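Complex shown without one protein chain; remaining protein chains in place.
Lettered A, B and C in written order, each chain numbered from 1.
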Amino acid sequence: MIKRRRVTVIGAGFMGSMHASIFANMVGCELAAIVDPNLDLAGVVAAKAPGCKVYASHEALLAVERDLDLVSICTPDNLHLAPAVAVAQAGINVFVEKPISSKVEDARAIIAACEAAKVKLGVGYLLRFDPRYAAARELMTSGKIGEPIHIYARRNSARTEGPKRYGGKLPLALHVTVHDVDMVLWMLDGQHPVSVYAQQTDRLLGAAGTQDSLAAIVRFSGGTVVNFESAWSLPSGARHMIDARMELIGTEGAFEVQCGDSGLYYAGSDNSREIDTQHWPTVNGRIDGDLARQLNGLLAWLDGAAMPIATGRDALRSLELTLAMMQSAESGEIVRLG
Amino acid sequence: MIKRRRVTVIGAGFMGSMHASIFANMVGCELAAIVDPNLDLAGVVAAKAPGCKVYASHEALLAVERDLDLVSICTPDNLHLAPAVAVAQAGINVFVEKPISSKVEDARAIIAACEAAKVKLGVGYLLRFDPRYAAARELMTSGKIGEPIHIYARRNSARTEGPKRYGGKLPLALHVTVHDVDMVLWMLDGQHPVSVYAQQTDRLLGAAGTQDSLAAIVRFSGGTVVNFESAWSLPSGARHMIDARMELIGTEGAFEVQCGDSGLYYAGSDNSREIDTQHWPTVNGRIDGDLARQLNGLLAWLDGAAMPIATGRDALRSLELTLAMMQSAESGEIVRLG
Amino acid sequence: MIKRRRVTVIGAGFMGSMHASIFANMVGCELAAIVDPNLDLAGVVAAKAPGCKVYASHEALLAVERDLDLVSICTPDNLHLAPAVAVAQAGINVFVEKPISSKVEDARAIIAACEAAKVKLGVGYLLRFDPRYAAARELMTSGKIGEPIHIYARRNSARTEGPKRYGGKLPLALHVTVHDVDMVLWMLDGQHPVSVYAQQTDRLLGAAGTQDSLAAIVRFSGGTVVNFESAWSLPSGARHMIDARMELIGTEGAFEVQCGDSGLYYAGSDNSREIDTQHWPTVNGRIDGDLARQLNGLLAWLDGAAMPIATGRDALRSLELTLAMMQSAESGEIVRLG
Partner (left out) sequence: MIKRRRVTVIGAGFMGSMHASIFANMVGCELAAIVDPNLDLAGVVAAKAPGCKVYASHEALLAVERDLDLVSICTPDNLHLAPAVAVAQAGINVFVEKPISSKVEDARAIIAACEAAKVKLGVGYLLRFDPRYAAARELMTSGKIGEPIHIYARRNSARTEGPKRYGGKLPLALHVTVHDVDMVLWMLDGQHPVSVYAQQTDRLLGAAGTQDSLAAIVRFSGGTVVNFESAWSLPSGARHMIDARMELIGTEGAFEVQCGDSGLYYAGSDNSREIDTQHWPTVNGRIDGDLARQLNGLLAWLDGAAMPIATGRDALRSLELTLAMMQSAESGEIVRLG
């Protein structure tokens, strides 16, 4: 007999709804409650699990529910601080969608609250659970790559997707590039960034409060040079959902992670698309892929299993490097770090 | 509180070992025993789960263990019949790796035993749990494809892999093509094959007791024409593990499943390879991908969830069509079916 | 000092216009005349070359122009016979677009007329001048492939292209598959086909007087099995102009020719496309690629250079095999050849 983990999701939007759906189907897990100021929306999401309750705020939640193993925070990125700290102070483990925050001081406050309360803090860098990136990292730790020399990391998507959802709220770099920053820091275990240079454009999307593209070059302490490229300004007719790649040249071998061509291509009468088969595909009626694998791994990690859930300190490192890119792109100057 | 399902795996070889590893890590599952005439090998596999016992035969297993929810049979394909029937007669649910058998009469006997004992019978067609094929089928049921007109299904791999493991034991078609046969029958729900023509070659691998390649054309009752191509004679330097594709043209749209380029390419000093990221990749230390997804789905299916586990009757249909291909390839004549 | 070859093109349509444009820009060549019953159209094409004349028929041409080195016949496929015979009888070398004809007796008559008149006869199988196919054949003659075991040859395109231009005039196989038939016969030098089986569909394009798709399996005298697949029924939104492939497995090595992804992908606001870079791309204002390379090779061949221009007898062989496929597809029976 095993006890079910009781989990709550705060935020009933795009990501929160997916979290809820995954927890609702997970063996050994009980989706206890959904929190959202829009109680109707919360109710729709809660309907996925029998007995799941709804609350309008994290205060309302914590006033009633104390026997929780985990709260997953999927609010807009600038609204992570208050629920994360409150949940930690209630002695409950915290999971926050990426980035941990858009401000270093908020990230530090969340980390401090979790450490003080002795609860675990995970951050939603789901690519660590993508079979392509995870096996690439395994190539590195196995010695097949040797010492890393050069990395190219790209993440490009259509102007009709991200900018519509996030324009004006969070910059391109903090939404998009930060994924690759986390991956690079994960791959380059033991190195730290020493200099950062970036350029960006905003010709197309400046009016929508965001950037078209960002290119950055980061030099690391061990001599590895990393070239980041991000854009959410591809034309709307492009066939890729996310044209993401990571290519690493090492002294002994090289790898290429390629996520644009997904293995499933659809053509209709008007256009054609690659269909997601890794990030959060629905497989036979259930949300699966990296996101589900991460949330399964998260529960195992709470139980003590070795899982590469990004910690608060990992997330702080990726936030700091991403902010340095933004600072360089805005000033046109090199930013030198530690 | 939830009760753990008790599972046993018969066969401690390549597939049995992977099944055992997946069940051992599955929440809500207890790997109760491993059965193999080689008890040392069984012991190595059993070591993955605390308390897991070993038995030298299914008779020995069933003499002791009666409180089992599932037995997964991963013996060589010609040794499915006896354990499957015995497990069914013991009132325990049966899962058999594909193909259900190499003989129609054995397949029918297994099905009959399970029906008589009122236990469930699943067969290991893991591609039904591959996000690419599963989402392709979803395109069909959603109406985005319209009526299917033409399908091309390929499955090619290197001469150094399959033929070494299986040459002389089971023909190319029953090992390899049968995967695509099951997929096509799954996609063409409601149609049945009416004529089959095939040609094969054995110039390279005839001496090893198997075929180099097989090409087949099958016409279905609804007018859809399907072109199958299988080979396990690619040169050993080829970069693909399995160059598998399924491409379907419909009246409204088309899809292409492409499994050869896996999203992770490795180059070393001698050659380069695509690395498996979907069938059974190890992700962060655990076997994941289609196989794990299928075995998770299997337990849910035992509990009553709607899951596309291939049934005994599904497996009988794919066996019959595959045998018709072999008959045509050997005789050089068209085989006409029902 | 070198003498210019005087060339005439019969037919001012899609292909004739490209031939004319290429000859007009070719060093050492004079485009002497264009022949088309539509004199206005002929005039537009003739304007590409200073001094180029126009005629309404091949009879009118031959009544005036006798000092010609070559006449290229780009009329509709069912109108090759009369001009080809007349040009040959006038003692002028003949080039005919593929297929040489849709009837074996017409093909034989053209060949006989050219042999009787001792003029050269070439047929427009431009893929022999495609760097991908030409280098693939070089792999075979170099011994890197060993003996050929199995070939897969595909040629798929959108329902909005070919069927609109050619539907009702010439079947799919004679327009499309015949390209791959010529390539396979070229690759399998010394072998001849012994059995042919094919199936076709016409659900979508039957009303337009053509087929959607064709699949064929041909066994050759040396034991090589070839699997042909052709379709011009891909959805109009598909990104490929022509998704053509030829994959050959040999005893020593294998090759894959892949023509769908062209090396230039364009995405706009509505959809995305691969852009032709090999068949007849315009490069810096001039028609280039396989077609131009073939016509340059043609003039060198007239001068005695060794060039793989398809001869009349080559074209007769590919016609006969293609007609056998059509016969099998229509009858549902195996066609056995010599």
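Definition applied: contacts are C-beta pairs under 8 Å (C-beta built on N, C-alpha and C of every residue); 3 or more make two chains touch, one makes a residue touch a chain.
Values in this document were obtained by computation on a predicted structure and should not be read as measured data.
Engineer: Taking the full complex into account, find the residue in A:His150, A:Lys169 or A:Arg313 that is in contact with the omitted chain.
Structural biologist: Hidden-chain contact among the options goes to A:His150.
Engineer: Taking the entire complex into account, which one of A:Pro99, A:Gly122 or A:Gly253 touches the absent chain?
Structural biologist: That would be A:Gly253, which touches the missing chain.
Engineer: Could you tell which one of A:Lys3, A:Arg66, A:Arg165 or A:Arg203 touches the chain left off the display?
Structural biologist: A:Arg203
Engineer: Since one chain isn't shown, list which residues of chain C touch it in the complete complex.
Structural biologist: Against the left-out chain, chain C lists 1-4, 26-28, 128-129, 131-132, 134-136, 138-139, 144, 252-259, 261-269, 275, 277-278, 281-285, 288-289, 293, 296-297, 299-300, 306-308.
Engineer: Which chain A residues touch the hidden chain?
Structural biologist: Considering the whole complex, chain A reaches the absent chain at 147, 149-150, 152, 154, 156, 195, 197-201, 203-204, 212-213, 215-217, 219, 223-225, 227, 229, 231, 233-235, 238, 249, 251-254, 332-334.
Engineer: Considering the entire assembly, which residues of chain B contact the chain that has been omitted?
Structural biologist: These residues of chain B touch the chain that is not shown: 234-239, 267-272.
Methods note: only the chains that are shown with their structure count from here on.
Engineer: Taking all residue numbers used at the chain B/chain C interface, answer same if over half belong to both copies and different if under half do.
Structural biologist: same
Engineer: How far is the middle of chain A from the middle of chain C, if each middle is the mean of its Cα atoms, in Å?
Structural biologist: Measuring from centre to centre gives 52 Å for this pair.
Engineer: Rounded to a whole Å, what is the gap between the Cα centroids of chain A and chain B?
Structural biologist: Once rounded, the distance between the two centres reads 34 Å.
Engineer: Need the CA-centroid distance for the pair chain B / chain C, whole Å please.
Structural biologist: Taking the average C-alpha coordinate of chain B and of chain C, the gap between them is 43 Å.
Engineer: Where in chain C do residues touch at least two different other chains?
Structural biologist: 234-235, 238
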